[in-house]
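What you see is the complex with one protein chain gone and the rest in place.
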Amino acid sequence: MTRRAPLSLAARLAVAAAVVAVVLVLAYARSGSGIVVSQAVLTGLLLGGVYGLVAMGLTLIFGVLDIVNFAHGALMTVAMYGTVLLASHAGLDPYLTLLVTAPALFGIGMALQSGLINRTMGSSLANQLLLTLGIGLLIENVLLLSFGSEPRSVAVGYAAPLRAFGAVADLTRVIAFLGALGLAALLYLLLQRTRVGTAIRAVAANPDGAQLVGIDVRRMYVLTFALGTACAGAAGTLVAPFVTVEATTGELFNIIAFVVVVLGGMGNVVGALVGGLLIGLTEQLGGVLLPEQSPLLAVFVVFVLVLFLRPQGLFGRSS
Amino acid sequence: MTLLSVRGLSKSFRGVRALHDVSFDVADGRILGIIGPNGAGKTTLFAAVSGGVAADAGTVRFAGQDVTRWPDHRRARAGLVRTFQLMRPFGAMTVLDNVAVAAQVRASSRAAALAAPDAVLDRVGLARYRDQRSTELPAAELKRLELARALALRPRLLLLDEVLAGLVPAERGPVLDLLGTLRDEGITLVFVEHVMAAVMRLSDEVLVLDQGQVIAAGTPAEVTGDPRVVEAYLGDEAALASGDDGDDGNDGNDGNDDDADDEDPETPC
Partner (left out) sequence: MRNLRLVGLLAALGVALAACGGSAPPGTTGQEGDQQGGTIKIGSIHPLTGPLAFDGQQMAKAGKFAAERINAQGGIKSLDGAKLQVLDADSKGEPEVGQSEAQRLIQEGAAALVGPYQSAVASNVAAVAERNRVPFLIDVAVADSILEQGYTNTFRIQPNASSMGTKGADYLAELAEASGTPIRSVAVLHEQTDFGKSVLAAFKARAEGSGMKVGPEISYDAVNVSDLTTEITQVKAEGVDALVVTGYYRDGVLAAKAISSVRPDVKVVFGIANGAFDLPQFTSDAGKAGEGFFDANYHFNARDPEMRKLAADFKAKYGEDIRTSSVLAYEAVRVIASGLEKAGTRDPQQLREAISGLSLDTLMAYPGPISFDKTGQNTSATPIVMQVQGGTVRQVFPKEFAEAEPRFPAPPAR
């Protein structure tokens, strides 16, 4: 088997930068306005950060448990409703509710994994997919039954537009972006620098090997699923101030998160963040380049292109 | 003092008897070699003792505790550690990290966990591969990595599953020397091996399995003289007679290359 010399990191970054430059020039030509382009870039990055956070939870679960968690979006919605309730009934600042929703979603994830999903570990992929799909449906409909179909929203009193380079972004989106980055960094540190994190990475690398060296793999599964769910929960709370909250709101992010996970390399947490930013940018710049088409078309094109050139995803390892 | 005590261990897979009423003891600080023809049940025995599979009947006692119901990761933490013939490295991680994962399981503090892996790597001779991805290691080095990981757990008893498999004669000597030093440190060794010379050279006692049962036990000399053992190995006399201990590379008399065995603990040997 011949091996092509892989491009060095510097070379890859250069290629990426060149592609970005070309896209920006095209977008400028299409819109005729530098402001529109910088707006698209800003919105894309801010949105992308949140996509990244949602995707990180998903990719962690996939990388360690080998499960595609179809319930991820619905769990995010649970956190959104939690934020709406706490903010409107207890008068809490929506961002403070993170202290409640993230641990709550962590707990829910633990319960789901230890109570239900752990039993299907090792059984067929179809079983597991059906299970998470069923859980997602169940959660969504419980939400619909409990809260009704009326759209909810939660506002932040100090929300204000922030301006930079002629572009504008609402403070709530900037906070969501910074929150996403912060949590991403925390997750990364957890995985790289702590004992638990190293154990999780070992299970991802080789569950049997991990079991052999004394790691309780089933317990790690529970922990990892809970972490992934907590990520979804945190993302839900961060976006609640600027989305309309309904039982199906999480679905929107779910689908994009899947694309990001595959694009970034399944199981790779850094890849999920970078992939999220890339997809956010693509969505916005695509909307400028092709105003008559759905921005998802541009996302699709980029998705196919990346997978064609690098099937394991941007940061995935070729097996 | 008896470190490991196995009584009446039995295991069947889908009606096929892999182990039947196996009993033996291993004293602290001794080396036990387990031999037997193909399909004798050696790997199943290892799996049952280490906790990879649950025995149908019998008990396993380790360091005075009944560990029969314990899962394998718990036994590993208690010091009963097994290596695998099919290596299971943490592919994406570096050699150092591979060992670090194991080290931190038993380390009392993070500081201790950070220092241990390098020391272990030095011991097994893998220091120069420290920062390479474990997937890039050649087979012989992967064996050492497996060993290093096991050692990082500070085991009291090591179950070594065909640790010489896949090694050419020249590579075996150093590994055997290493195993000898382990015993000097007080680690009890139980190993399965096909390279008869190695078994003879290293073991204090030998256990012979055939079709899931113990057919002989004793010192190496007693066992090789036992006619039942000879009969079990019928057609494999070259194996018994092999005098190659791997120190010199030009002895062509090496008829005991059964190390192509892919023994998977899920299926009967």
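Which chain is which? They are A and B, in the order written, and residues in each are numbered from 1.
Following the convention adopted for this analysis, contacts are C-beta pairs under 8 Å (C-beta built on N, C-alpha and C of every residue); 3 or more make two chains touch, one makes a residue touch a chain.
As the structure is a computational prediction, the values presented were derived from the model and not from experiment.
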Checklist entry - Where does the absent chain touch, in terms of which shown chains it meets? => result A
Checklist outcome for this item: Among listed residues A:Leu60, A:Leu131 or A:Ile200, the absent chain is touched only by A:Leu131
Checklist entry - Just one of A:Ala164, A:Leu178 or A:Ile255 touches the chain that is missing; which is it? => result A:Ile255
Item to check | Contact footprint on subunit A, counting only the chain that is left out | outcome: 31-33, 35-36, 39-40, 43-44, 47, 116, 119-120, 123, 127, 130-131, 133-138, 140-142, 144-145, 148-151, 153, 155, 161, 167-170, 173, 239, 242-244, 246-248, 251-253, 255-256, 284, 287-288, 291-296
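Operating definition for what follows: only the chains that are shown with their structure count from here on.
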Checklist entry - Given the complex with subunit B, which residues does subunit A contribute to the contact? => result 195, 198-199, 201-202, 204-206, 208-217, 317
Item to check | Contact footprint of subunit A on subunit B as seen in their complex | outcome: 71-74, 76-77, 81-82, 84, 88-93, 97, 100-102, 104-106, 110, 113, 149-150, 152-153
